[in-house]
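A protein chain is absent from this complex, but the other protein chains hold their places.
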Amino acid sequence: MKAYVYEKAREIGDEFGDYLDLASTAVISIDMHRGHLDPSPDCPCPAPRARDVVAPIDAFHDAVRALGGRIVHVKSVLRPGGVDDVNGIASTWRRTFPLHVGEIPNAAEHAIEGSRWTEWVTRVAPGDMRVENKRRLSAFYPTDLDFLLRNQRITTVVLNGGFTDCCVLNTAFDAANHDYRVIVLRDLVRGTDAHLEAAALSMVSLHLGLALDSQDLLAEWQRRRTGLTS
Amino acid sequence: MKAYVYEKAREIGDEFGDYLDLASTAVISIDMHRGHLDPSPDCPCPAPRARDVVAPIDAFHDAVRALGGRIVHVKSVLRPGGVDDVNGIASTWRRTFPLHVGEIPNAAEHAIEGSRWTEWVTRVAPGDMRVENKRRLSAFYPTDLDFLLRNQRITTVVLNGGFTDCCVLNTAFDAANHDYRVIVLRDLVRGTDAHLEAAALSMVSLHLGLALDSQDLLAEWQRRRTGLTS
Amino acid sequence: MKAYVYEKAREIGDEFGDYLDLASTAVISIDMHRGHLDPSPDCPCPAPRARDVVAPIDAFHDAVRALGGRIVHVKSVLRPGGVDDVNGIASTWRRTFPLHVGEIPNAAEHAIEGSRWTEWVTRVAPGDMRVENKRRLSAFYPTDLDFLLRNQRITTVVLNGGFTDCCVLNTAFDAANHDYRVIVLRDLVRGTDAHLEAAALSMVSLHLGLALDSQDLLAEWQRRRTGLTS
Partner (left out) sequence: MKAYVYEKAREIGDEFGDYLDLASTAVISIDMHRGHLDPSPDCPCPAPRARDVVAPIDAFHDAVRALGGRIVHVKSVLRPGGVDDVNGIASTWRRTFPLHVGEIPNAAEHAIEGSRWTEWVTRVAPGDMRVENKRRLSAFYPTDLDFLLRNQRITTVVLNGGFTDCCVLNTAFDAANHDYRVIVLRDLVRGTDAHLEAAALSMVSLHLGLALDSQDLLAEWQRRRTGLTS
């Protein structure tokens, strides 16, 4: 099948077969919530590029469910009163990101538990799993994602969602360190800008796992399900 | 002082003063060992670009020691027999990096405990601290680095060493998630190539911490020590 | 002040002063929820002995709040469908505890998210903190309790709640390993039976921290607040 290595498409072979077994795979969808995606000017941590992938991620998830695959939605939620961020030790991005984009007006409201900013924008179906206490960048920290995946005997993770060069890349690093096989869906992630997005995908492809197009992965899963091999 | 934000130099002010207190800082030097840096053709995981920073890192460390600062050297060491890698679940980079650079002849020898490939190339002084069981990419995994830093009441980490776009970036992500203040020394890290090196430093500067020149940081520490502020 | 060492009361001195600073302390109240404490025959994991401490814990917490102290309530919550327990890899106690007490009729309902069994029985006040994804025995696993305490710069934890010889003891071990100063409130914890309760408190007093009576600790905090020393 086709993979992207340092942004160049190439065919990879059966040696990656262990990455492609849907029965031991979970799709991890990262931070597709209103705090990043809401179009209003109050959006506390805007990631407007990722709005483009809301509908495609929903469609991909429907196809995964139809094949019997498992989906875990992960999102940032912070405690009221800022006790685990602005009034404790502030997240690093709050210090540094404004150096690039300027002051973020409503940033203190980002991800606060019980607020509208934590609402999912992509669809969460009844059988899906949820991890709702990401507090920093990685989907693994300080959440129970690793615990959940082990309990489910998952060995491959397929990542989609937001900030290719931040939370998605960090999650890919953590997954690789924990010896999961990692796939990042090139068409279903979005980064700060096109340049860092491509660079992050290149890093994934060199050090961490496979960068694939979602349609190619779906086709591969379908092919394997019907007993054919690539 | 001068910081690099998305590769552009700019002045930052006193709001980053908490990053610049040497007494609560540790310099973390990552993977400056023979397995990456040896010039021989047998080098099991070559990172030739990083040879350029061996002498500058040694000089920086000497200056840090002279100021009374603390240094932690971290390196990859794998158990004999490959029980925690090639004969267990193989590191992801072993699967993916060859797609970019071709087969790596001696890769199975990488970081094996007791072999010459684990020898330090930079100088480790008697009072320095060592973390010698990094098994994957991050200096934090699955090591006791976080434990050690907490025990030492360290709150800021200053990173140098190897693979800006891999182990250094991953370490910066982990440090940021654990609420350390993060500095990456732009002139004392090297990546896969100049493009990914710059991209990784941009990611650091946007999401994780400060990208600084080592001379600027030393000057700042000296200035603060003598009671002057920037 | 008075501490219990291997179940014998004795005076300890100023060398434990660092355990007694309320400003850097959090009270951790463990698993005081309906799944353990409900009097109905359907209670999925009955801990009837702990019902005796519901009112005393509430009173202690009120006194702590009046002194300006911080409280973290921790409870077990499992995902619907048993994906992180009975339909994943089952918790060990499900295998072993019935060897002692016989089959537990409604055990599969224990701690299920959204069910009445996860309701708090002790009072949770608006300013209190909550950790609501304990999945196994320790209050630290796989929760963000350590992350939260670090963020709050807490260095001492004071434990109350349920199963002295199980979740409380396990939490004390984890807290000690993470270099927190540990206090277990002897009169506000309850175990499987009086024998294991006493043995667990003895283990705490030898290896992990101080076993104190809650009134003595309150008195000590009050004394220190008014500038007097013991």
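Each chain carries a letter (A, B and C) given by its place in the written order, and its residues are counted from 1.
Keep in mind that, in the parts below, a residue touches a chain if its C-beta (ideal position, glycine included) is under 8 Å from a C-beta of that chain, and two chains touch if they have at least 3 such contacts.
Because the structure is a prediction, the values reported are computed rather than measured.
Q: In the full assembly, spell out which visible chains the left-out chain is touching.
A: Looking at the entire complex, the absent chain's contacts are A, B, C.
Q: For the chain that's not shown, point to the residue among C:A23, C:A63, C:A199 or C:A219 touching it.
A: Missing-chain contact among the listed residues: C:A199.
Q: Which residue among C:V53, C:L145, C:C166 or C:L212 touches the omitted chain?
A: Selected residue, touching the omitted chain: C:C166.
Q: So one chain is hidden, and I want to know which residue out of C:R10, C:R153 or C:R225 touches that hidden chain in the complete assembly.
A: Counting the whole complex, the residue in contact with the absent chain is C:R10.
Q: Using the document's contact rule, name the residues of subunit B that touch the chain not shown here.
A: Residues touching the hidden chain, for subunit B, are 79, 81, 83-85, 88-89, 127, 129-130, 133, 135, 141-144, 146-148, 150-153.
Q: State which residues belonging to subunit A touch the missing partner chain.
A: Against the missing chain, subunit A presents residues 150-151, 178-179.
Q: Which subunit C residues would touch the chain omitted from the figure, given the whole complex?
A: Residues of subunit C in touch with the missing chain: 3, 5-6, 10, 12, 15-16, 88-89, 91-93, 95-97, 99-100, 136-138, 141-142, 163, 165-166, 169-170, 173, 176-177, 179, 181-182, 192, 195-196, 199-200, 202-203, 205-210.
We adopt the following convention: only the chains that are shown with their structure count from here on.
Q: What whole-Å value do you get for the distance between subunit A and subunit B if each is reduced to the mean of its CA atoms?
A: That gives a centre separation of 26 Å.
Q: Just the number, please: Cα centre separation of subunit A and subunit C in whole Å.
A: Measuring from centre to centre gives 35 Å for this pair.
Q: Any idea how many Å lie between the Cα centroids of subunit B and subunit C?
A: Spacing between the chain centres: roughly 39 Å.
Q: For subunit B, give me the residues that contact two or more of the other chains.
A: Expected reply: 179.
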